[in-house]
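My questions all concern the structure below.
Every protein chain of the complex appears in place save one, which is left out.
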Amino acid sequence: MAKMKAAVFVEPGRIVLEDKSIPEIGPLDALLRVTTTTICGTDVHILKGEYPVARGLTVGHEPVGVIDRLGSAVTGFREGQRVIAGAITPSGYSAACQCGCSSQDGAAEKYGFKAIGGWKFGNTIDGCQAEYVLVPDAMANLSHVPDGLTDEEVLMCPDIMSTGFGGAESGNIRIGDTVVVFAQGPIGLCATAGAKLLGATTIIAVDTVPARLEMARRMGASHTVDFRANDPVGEVMRITDGRGADVAIEALGRQETFEAALRVLRPAGTLSSLGVYSSDLKIPLGAFAAGLADLKIVTTLCPGGAERMRRLMAVVQSGRVDLKPLVTHRFRLDQIEEAYDLFSHQRDGVLKVALTP
Amino acid sequence: MAKMKAAVFVEPGRIVLEDKSIPEIGPLDALLRVTTTTICGTDVHILKGEYPVARGLTVGHEPVGVIDRLGSAVTGFREGQRVIAGAITPSGYSAACQCGCSSQDGAAEKYGFKAIGGWKFGNTIDGCQAEYVLVPDAMANLSHVPDGLTDEEVLMCPDIMSTGFGGAESGNIRIGDTVVVFAQGPIGLCATAGAKLLGATTIIAVDTVPARLEMARRMGASHTVDFRANDPVGEVMRITDGRGADVAIEALGRQETFEAALRVLRPAGTLSSLGVYSSDLKIPLGAFAAGLADLKIVTTLCPGGAERMRRLMAVVQSGRVDLKPLVTHRFRLDQIEEAYDLFSHQRDGVLKVALTP
Amino acid sequence: MAKMKAAVFVEPGRIVLEDKSIPEIGPLDALLRVTTTTICGTDVHILKGEYPVARGLTVGHEPVGVIDRLGSAVTGFREGQRVIAGAITPSGYSAACQCGCSSQDGAAEKYGFKAIGGWKFGNTIDGCQAEYVLVPDAMANLSHVPDGLTDEEVLMCPDIMSTGFGGAESGNIRIGDTVVVFAQGPIGLCATAGAKLLGATTIIAVDTVPARLEMARRMGASHTVDFRANDPVGEVMRITDGRGADVAIEALGRQETFEAALRVLRPAGTLSSLGVYSSDLKIPLGAFAAGLADLKIVTTLCPGGAERMRRLMAVVQSGRVDLKPLVTHRFRLDQIEEAYDLFSHQRDGVLKVALTP
Partner (left out) sequence: MAKMKAAVFVEPGRIVLEDKSIPEIGPLDALLRVTTTTICGTDVHILKGEYPVARGLTVGHEPVGVIDRLGSAVTGFREGQRVIAGAITPSGYSAACQCGCSSQDGAAEKYGFKAIGGWKFGNTIDGCQAEYVLVPDAMANLSHVPDGLTDEEVLMCPDIMSTGFGGAESGNIRIGDTVVVFAQGPIGLCATAGAKLLGATTIIAVDTVPARLEMARRMGASHTVDFRANDPVGEVMRITDGRGADVAIEALGRQETFEAALRVLRPAGTLSSLGVYSSDLKIPLGAFAAGLADLKIVTTLCPGGAERMRRLMAVVQSGRVDLKPLVTHRFRLDQIEEAYDLFSHQRDGVLKVALTP
């Protein structure tokens, strides 16, 4: 049986490259030869043991590749095509998919009810930080890369662009809205870009790192606030003449940003949460107006599926959002440990890395 | 200057009947002669000093009455007409009204930003537990009572029917949904009725009082769960074959029901919160799936305005919802202290009282 | 190769029972042994040659049956289970499905762009007026029949209940709405029931046949109007005190009802069209207010898919809508020609027939 290199989780603190068998494909699957992939903040949670996955699992959930083989029931694609698949891989046939919440497809399969959402790659099945990855329900998940787009140009589509834009979409942004985005890591930067793409006119980016605030301006922020130097609530009230924000996007996953996001909202505003939290959250009574302020708190898991990927690549192709500056470092797959070391310590101003098997 | 009787807040523990001047009307106002009103759970919070209002304020926010005088700028109405006004009285011209969140009209006027929502009667202006009440922005708020409907039949429209239905509406209930309603007080019972009205097919009412669970069945519940005797999460999972609830409505205002409402949800479900809370809330990490489950938490303040009232009275007139059984006790206005005593201690199976000046 | 009886389209005017091979199944398919099915108005269009299908095609698109065999890639089901499938059978993996318009899955496959919608059974593939039917994309389309429900109780789910309710849903009905339903055939009757299920309080059923208007009252109509005896526009204005209807549902497919549906609308109202038209439509300038009245015209093809079917069967199970009275006549499959003769001539007060192979 043919072998490949794959980055596997061994134990907390150790993700290493190992030899694994190239997967066998079932009737609905596709086998991709991975040409470019990347590391996500969630992978760092896995590395640190904060998010549990099975030992020996291949990690990674952002594949760009070429179709190597197709399952017997797969139609509409052919071997050799350049494709991407989303980080979340809905089946298409589940009740969740048919209810309009395809990201929650298969939610119950791992830890029981509602535990993890429909994220499979590098979570419940082998992921794509490897030479090959098996894509389940290929017809629902493979999307052709348009000619003329490079791997790096579409590398953000599977996860951070879909997630960041999703946070803006779930906020139901309207023309003329004020949107505050808390944290300007890769997801937050995409949320900032998404807020602009949807018609917000006052976009306030909050972070503590000047370089990230600077990047936020490139992504569309009209104002920036240093979370440590200024009270973001006061700043938002000042900028909006006391109206408050229509939408606040949380893109960090901490109590302090969650709470600040709630506090900056106008009555009937929406807190759109993208963060992956690691402890219970508190909703302060006052910020919640005792439940009387028509506030909304919505959470969004990265939307997946072939059509979503097609649309995100159309955004790239249109030139309306340029995420190339987010790829700050490049590694070969056999440098995976070095890449994790850099990315997990957020050294050298890293935003995203590109990994090439 | 002519005098009237009015129930005023004196100090925590004391709401008493006093003589006050009949209000002077401004150009946009209407003066109603109150014919029937009622006491709300929020009034009990005021009585106990848990919700602060100015000393000397007339309490009450659920008026049925007859137009006594109209402001000089008011058109479309005439003196002598039977009308109701909602508990929440949007102006019509505020930014909040024009943004689709009219309940938050004037939200900033009392305690600062986002403190109280747009509730005015018995909160920021004199209320209707009195012989007369002044209705602000009369054209936006007065609604004719159709011939053939009694005062008691429309007495629930201004607040609990609008609030309870609002909780069901904010949950975005779809045909075939499973909806769980936590607490079957007057608001919860109306939420149960609202869930039925919107096409839910499995409606699970939760409470601890058998008589309220029995009333919930009359309002449309298909299942009832005793919160003390059974784990509501387990019961909901059993009833739904493990799918969980599409929508959970919180109608009590406590941590334990808020948390249970979150736990019974399916992935991508909606917690529709109606409760008036009195302390910070906790969102447990697991029930929130670390932010990854596409959950929504939405809060709703009683929708007001003349058109809302017209529609609720149309529901009464259609016979589709019968709230008459909720009026369990009747008092004259001069028995107001007795009425508060009964209602605040929840004696004699009281659900709602009717007060007649 | 084993044979079965199947009703096939031979030529305009002739649908006859023939022997056909029991279908071979592909990896994603299921073979059902049909236990009950019915005839739809669309089948009559096919019979008359008004809607073209291939000669030799098995007609029918409303199957209740038992799983006989499952494709190699199908999981989650087992042979012998009682199931239904919707008239429309979305794949789950198409762009249409992932865009929230699964009814339009495969729309382009037959006559070119936008020609027919995603309806396959008895249109582009063999249908279910036969002893066996092959269900494509079985995982997306099979739905278990709950114990305790008879074949006839769920027979309306695949098409008319889904279509009629869909018309009400697309109208975005709100609590207290006035809804007018034009034509009270099986689809219109289900639209009437759907309007009630969604919270409309004034439901005006329009038809010319007294028995159908009587049935409309059983389905939830609060008012009935004889289209020939009265001007429906005048009647609606009278009933609504000149406000007009919030939503008008067209369930016949003719210019005169389409136009009347437009005329009864209030400004910013919605015409929800379910009819299958056979000629160009005219939008009168006045009824359209020259384009200035914020009117909407929406069309809905029967929503399909397993989750939809599960929800509709939940409605039946809840007892909230009772469609049993719609099954007025019963035939064996070998009486199919007799059944078409009765149904196509609308004799004996027929609403729907049940066919049992």
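Chains: A, B and C, in written order; residue numbering restarts at 1 for each.
Convention: a residue touches a chain if its C-beta (ideal position, glycine included) is under 8 Å from a C-beta of that chain, and two chains touch if they have at least 3 such contacts.
Keep in mind that what you see is a predicted model, and the values were worked out from it rather than measured.
Only one residue from B:39, B:57, B:97 or B:134 touches the chain missing from this view: B:97. Residue-wise, the contact with the chain that is not shown comes from A:310, picked out of A:69, A:282 or A:310.
Within the set C:48, C:238, C:282 or C:324, the residue that contacts the chain not displayed is C:282. Panel shows chain C; residues 95-96, 99-101, 103-104, 107-108, 113-119, 237, 242-244, 253, 265-268, 273-301 of it touch the chain omitted from the view. Touching the omitted chain from chain A are residues 165, 169, 174-177, 194, 196-199, 201-202, 222, 310-312, 314-315, 317-318, 320.
Contacts to the hidden chain, counted on chain B, fall at residues 26-28, 71-73, 90-93, 95, 97-100, 102, 137, 139-140, 305-308, 310.
Everything that follows uses one rule, which is that only the chains that are shown with their structure count from here on.
Each chain gets a centre from the mean of its Cα atoms; for chain B and chain C, those two points are 39 Å apart.
Within chain A, residues 95, 99-100 each touch two or more of the remaining chains.
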